[in-house]
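Right after this comes chain A.
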Amino acid sequence: MSTTNGMTSITRKFFMALSGFFLLVFLLQHCVINMLSVISPEMFNTVSHFMGTNPMVQFALQPVLAFGVVFHLGMGIMLELQNNNARSVKYAMNKPGENATWMSRNMIITGIMIMLFLGLHFYDFWLPELNVKFIQGDMSGLNAAGEFRYFEELQHKFHDPIRTGLYVVSFLFLALHLLHGFQSAFQSVGFRHNKYTPMIKKLGDIYAIMVPLGFVTIAVFHFLNA
Partner candidate 1 sequence: MDLTLKIWRQKNREAKGEMKSYPIKGVSPDSSFLEMMDLLNNELIEKGEDPVAFDHDCREGICGSCSMYINGEAHGPDRMVTTCQLHMRKFKDGETIHIEPWRANAFPVEKDLVVDRSSFDRIMNAGGFVSVNTSGNTQDANATPIPKEDADNAFDAATCIGCGACVATCKNASAMLFVSAKVSQLALLPQGRPEAKRRATHMVEQMDHEGFGNCTNTGACEVECPKGISLENIARMNREYLSASMSSDS
Partner candidate 2 sequence: MTKLDAKIPEGPIAEKWTKHKNEINVVNPANKRLIDIIVVGTGLAGGSAAASLAEMGYNVKAFCFQDSPRRAHSIAAQGGINAAKNYQNDGDSTYRLFYDTVKGGDYRSREANVYRLAEVSANIIDQCVAQGVPFARDYGGLLDNRSFGGVLVSRTFYAKGQTGQQLLLGAYSAMSRQIGKGKIKMYNRHEMLDVVKVDGKARGIIARDLVSGKIERHSAHAVVICSGGYGNVFFLSTNAMGSNVTAAWKIHKKGAYFANPCYTQIHPTCIPRSGDHQSKLTLMSESLRNDGRIWVPKKKEDVDAIRAGKLKPTQLKEDERDYYLERRYPAFGNLVPRDVASRAAKERCDAGFGVNKTGEAVYLDFSSAIMRYGKEKATVDGIENASDKEIRELGEGVVEAKYGNLFQMYEKIVDENPYKTPMMIYPAVHYTMGGIWVDYNLMTSIEGCYALGEANFSDHGANRLGASALMQGLADGYFVLPYTIGDYLANDIRTGPISIDSPEFVEAEKVVKDDLNKLINNKGTHSVDYFHKRLGKVMWDKVGMARNEKGLKEAIAEIQQIRKEFWEDVRVPGSVDGLNPELEKAGRVADFLELGELFAKDALERNESCGGHFREESQTEEGEALRHDDQYAYVAAWEYTGEPKDAVLHKEELEFKDIELKQRSYK
């Protein structure tokens, strides 16, 4: 495999970690903003409108995010393919569970599940959003009644128990992905320290549970209140 794209295995891992870090930050802000919908629909609407119409967010951050997601995904798949190719004859008897966690060994599975979820998520929110704003050219963020449409749309989506269920399951996969990914990213960039690494691992566990739990809470809350 050598230096595909002029990158060595460590460089690839480094960029995988960097995009991971970026997505961690994104996830956190996404979770926090969505949490507003549970606390105060008005506040949620205001922030959503800002995020949806601010040119900085739309034309600078959003493409970066899109690139980050695509890169993380593409690189992840490429690494997985290479890694698979590094051992063409498999073991007849293997006990991988004896020395590594399920999460660490199955990032590709949890990753792909998250990718599938993103498809649904884009279909639910992003595509309609693009349609309204850029094809229909309605940047007002208002519904027919002249109120902000964001909260209403959000709640509307969670009418459906199947969709809500799919979201909840996806967040479970997200949690599994994060349980390994958070601390792994630090290792990949070479950050490891006797004192701080245990703290990072703890922090990673907290993050990996709290953020998806936040999303689950939001989905379930709106399902119940819809």
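Candidate entries met the following condition: all candidates are chains of the complex that A comes from, given by their letters.
Assorted remarks:
We take it that contacts are C-beta pairs under 8 Å (C-beta built on N, C-alpha and C of every residue); 3 or more make two chains touch, one makes a residue touch a chain; residues count from 1.
Please read all numbers here as calculations on a predicted model, not as lab measurements.
The listed chains 1 or 2 are all part of this complex, yet only 1 touches chain A.
Residues 1-3, 8-14, 79, 82-83, 85-96, 98-101, 104-105, 107, 180, 183-184, 187-192 of chain A are the ones that touch candidate 1 when the two sit in their complex.
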